[in-house]
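Only one protein chain is missing; all other protein chains are in place.
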Amino acid sequence: MKQFISANDVTNINALVSKALAYKANPFLDKQLGANKRIGLLFLNPSLRTRLSTQVAAQNLGMEPIVFNVDKEGWALEFTEGAIMNGTTVEHIKDAAPILGNYFDILCIRTFPGLVNQQDDYSEKIINQFIQYAGVPVVSLESATLHPLQSLTDIITIQESIALNSALQSKRPKVVLTWAPHIKSIPQCVSNSFSQWMNAWGEADFVITHPVGYELSTEFTKGAIIAHQQDEALKDADFVYVKNWSSYEQYGQVLCKDEQWMLNNKKLALTNDAKVMHCLPVRRNVELSDEILDGPNSLVTKQASNRVWAAQSVLASILEAQKK
Amino acid sequence: MKQFISANDVTNINALVSKALAYKANPFLDKQLGANKRIGLLFLNPSLRTRLSTQVAAQNLGMEPIVFNVDKEGWALEFTEGAIMNGTTVEHIKDAAPILGNYFDILCIRTFPGLVNQQDDYSEKIINQFIQYAGVPVVSLESATLHPLQSLTDIITIQESIALNSALQSKRPKVVLTWAPHIKSIPQCVSNSFSQWMNAWGEADFVITHPVGYELSTEFTKGAIIAHQQDEALKDADFVYVKNWSSYEQYGQVLCKDEQWMLNNKKLALTNDAKVMHCLPVRRNVELSDEILDGPNSLVTKQASNRVWAAQSVLASILEAQKK
Partner (left out) sequence: MKQFISANDVTNINALVSKALAYKANPFLDKQLGANKRIGLLFLNPSLRTRLSTQVAAQNLGMEPIVFNVDKEGWALEFTEGAIMNGTTVEHIKDAAPILGNYFDILCIRTFPGLVNQQDDYSEKIINQFIQYAGVPVVSLESATLHPLQSLTDIITIQESIALNSALQSKRPKVVLTWAPHIKSIPQCVSNSFSQWMNAWGEADFVITHPVGYELSTEFTKGAIIAHQQDEALKDADFVYVKNWSSYEQYGQVLCKDEQWMLNNKKLALTNDAKVMHCLPVRRNVELSDEILDGPNSLVTKQASNRVWAAQSVLASILEAQKK
């Protein structure tokens, strides 16, 4: 693997999942693989799970990760070609990225969307300029439109659940991504990315349900069934992925706060005793009810714990490609 | 040892002290003990000595500690059961803690009291919820009411001083904890904790002196002599521990700023050439005079340096218990 920005960078999702599960069974299987390899984790935005799980994954592979919070420890970067830098930006990505590429063998980057200018965000200009100028493999720790480490984790968790439930092994599982209410304007990354990975994986019937106006970019959802009636969508679901996102078309806006969209046990009864997923952090009793999160169907802790193995699988694949 | 939250978690204080002194003599004695063990240091509040000494201690045991400043790098956590999270908190401790427990083999946490609601602070709801939900050993890096790594360090330092002074070996030492002035409202943690440990250790005559209104919780001071006349209390003292704290009864309030309570050489003359202790940071010439801090009786640098060995002794004891 040469980089990890989206599902398109992965030739075999199931192989990547198997690798992750091998690390889960034996975290120090490849403790020598990363020896003397330098990995930098750059955060232009905050992170808890992604940061810690990637650090642990890198340590499991024998690397000493270096974390740098650009937003807090550094200074504002400039991303516009030809800019006359007499304002607030202190350093151009064209100058910063090649140096980071010299310091590190792998560069991991988190950068959120502004949620103001759709075209800007969806051009992925920030992570793309890191890729263009760094000269080393770049791993997305969530970018303006996608969150591939989360999606890989999600598929690992779905496969683990299927392996534990023989009834699910003889059928094609139904996976529903459902919009949930939230009080703030939230990126589309996790939902875009989950859609892209479900389509690329291809081993489930995939349905997306959301209020009118919350259609995601068809670039990522193509192939998925879109439904505006949540109750209909939930019928016979084996997995329900709960997530809020702001509108893609009326970009970044919150069009609906309807509490009826929050998943609870009554709605769960419509499903095939579905397992419930969420990427965290979750606003309890706004996005998802206590009864679900504290109940037996929740996969959220397992899901977040699997972040380590997803990251370790990706980093190992990149290290292996570098050795060739 | 299964956790390290208070003196109650320690069955044999002297054994823990001996272990610490063995590490002081040979820091890399157990360099293999922590191999492949993951330790997370979570700070909900700032730290200098505690953070650095615990990091060094973990490295000495072969671990690569991961530091996370929740207050600066993360987001606000929710600690109320059943909360409808439509406000400023982004993630519930019930969701965050189990995942941290999955990422790490030992979880170290610092959390300060609010000093507004006595009952809230003294319920230790924050660190207790980490313990409840993390599922791995939790080490306090100072909590709302106690600072056990500091107190262990204090007893290490007292024992070291006694070992260097034959006159102190043939008697029962007198240890005085004296309140000192400060300009701000300061937690009772260090004083509560020192009292608790002195009582649990039981090898000294322990006196606490403070202005009226500064009585500490008897939960921690029981057994100690309380005196309101500092000069009386200091008589024949072998060790004087200087510390400010805000009122426990008029919770969090500053009732007294009387400069007469600041220790200086004139007061020191009342003692048995006592060694002077402070946990740092210290406000010079407010809490404690330059003449004391720069003089021959000060133990403060030695005390702070011993923080490494205290932390190493605790972490090693937990690692050893995990291997059983």
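Note that the chains are named A and B in the order they appear, and that numbering of residues resets to 1 at the start of each chain.
The definition used in the following text is that contacts are C-beta pairs under 8 Å (C-beta built on N, C-alpha and C of every residue); 3 or more make two chains touch, one makes a residue touch a chain.
Computed from a predicted structure; not experimentally measured.
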Residue among A:E73, A:D231, A:E259 or A:D294 touching the omitted chain: A:E73
Options B:A83, B:A200 or B:V286, residue touching the unrepresented chain: B:V286
Residue touching the undisplayed chain, where the options are A:N36, A:Q119, A:S170 or A:Q229: A:N36
Residue touching the undisplayed chain, where the options are B:A35, B:L48 or B:A321: B:L48
Footprint left on chain B by the chain that the document does not show: 27-28, 31, 43, 46-49, 51-53, 55-56, 59, 64, 69, 72, 183, 280-286, 290, 293-294, 300-301, 304-305, 308
In chain A, positions touching the absent partner: 36, 38, 40, 64, 66, 68, 72-75, 78, 82-86, 90-92, 94-96, 98-100, 102-104
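FYI, only the chains that are shown with their structure count from here on.
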Angle, in degrees to the nearest 5, of the Cα rotation that carries chain A onto chain B: 120
Chain A-chain B separation of Cα centroids, rounded to whole Å: 40
